[in-house]
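Every protein chain except one is present and positioned as in the full complex.
== chain A ==
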Amino acid sequence: MLSSSTKQALRLGSRFSRPATHIARASCARASTSAPSNPPSPEQPRTTSFGFRTVPEDAKESLVKEVFDSVASNYDLMNDATSFGVHRLWKDSFVSGLKPGRKGPMKCIDVAGGTGDIALRILDHAREKYYDRETTVDIADINAEMLKEGYRRFKKTMYHNTPQVAFHEANAQEMSKFPDNSYDLYTIAFGIRNCTSIPAVLKEAHRILKPGGTFACLEFSRVTNPVLNSLYDQYSFSVIPVMGTVLAGDSASYQYLVESIRKFPPQPEFAQMIRDAGFATGKHEEGGAWTDLWGGIACIHKGVKL
């Protein structure tokens, strides 16, 4: 049981008793508006993708939660095993490219950031590079257990019990507890593809960012080189589920994770979605609106609220 001071620091709200999930980046899966050109009828409920399957929007949250519940206990191990630790390099690159704290303290929010790995990198970067101890990060995640995990991790750091970090239980698609125009930087890493409605997430991001604020998303994406893509496909669909079976005793969940990556919009399409949400981006090309990492296995998209 958490003490009252811990509760205050966590600011977790009243949904603490959700099923345990120890997986990062599963912070949004509530039904919301998607496919606006195809209005739902009572007979035909709205659908969304769940890996390669099409499921009712209302069902996605529980399905995603089941997946992450299943892989939770071995998720960090599997992340390192399947990416050979490269995801850590990507996260480092993601944060260092944002240069938090360079021009003074920033108010940041890391969505789907329960484990706090991005938030910790932001605070470390600001402190180590720019002697900045005033930059703050609010960590938002739909999963209270994930926030507990992040809170536990932050206890090992100097940021524990400081105004520099706060934890919030929140759905990325409905961030009503966060006021308009309140953040300088919005980050979401390996989380947005698990959301039911990506446009809804982007819309909320645009709302809570200040004018001039930056939206930054790190996500798996499409490999552009056909040879590398073929090798990547072979590895993803043949090796990762087997590794899931061997290391975590669960191949189906890892099959979903691989499939969900393939269902995520390719770089140009996602960049257009960011612009449709009201953000300005760089040129509509690699190196402009988005930056591929390792040939497109992962990708960083950025936008600015003007």
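Brief remarks follow.
Definition applied: contacts are C-beta pairs under 8 Å (C-beta built on N, C-alpha and C of every residue); 3 or more make two chains touch, one makes a residue touch a chain; residues count from 1.
Please note the rule applied: contacts and distances are computed from a predicted model.
The chain not displayed here is annotated in its UniProt record as "Ubiquinone biosynthesis protein", chosen from "Cullin family profile domain-containing protein", "Rab-GTPase-TBC domain-containing protein", "Ubiquinone biosynthesis protein" or "ATP-dependent DNA helicase II subunit 1". When the whole complex is considered, the residue among A:P56, A:P265, A:G278 or A:G295 that touches the unshown chain is A:G278. Among A:D117, A:E149, A:D184 or A:D250, the one in contact with the hidden chain is A:D184.
Across the interface with the omitted chain, chain A contributes residues 97-100, 102-103, 106, 184-185, 211-214, 216, 278, 280-283, 287-288, 302-304, 306.
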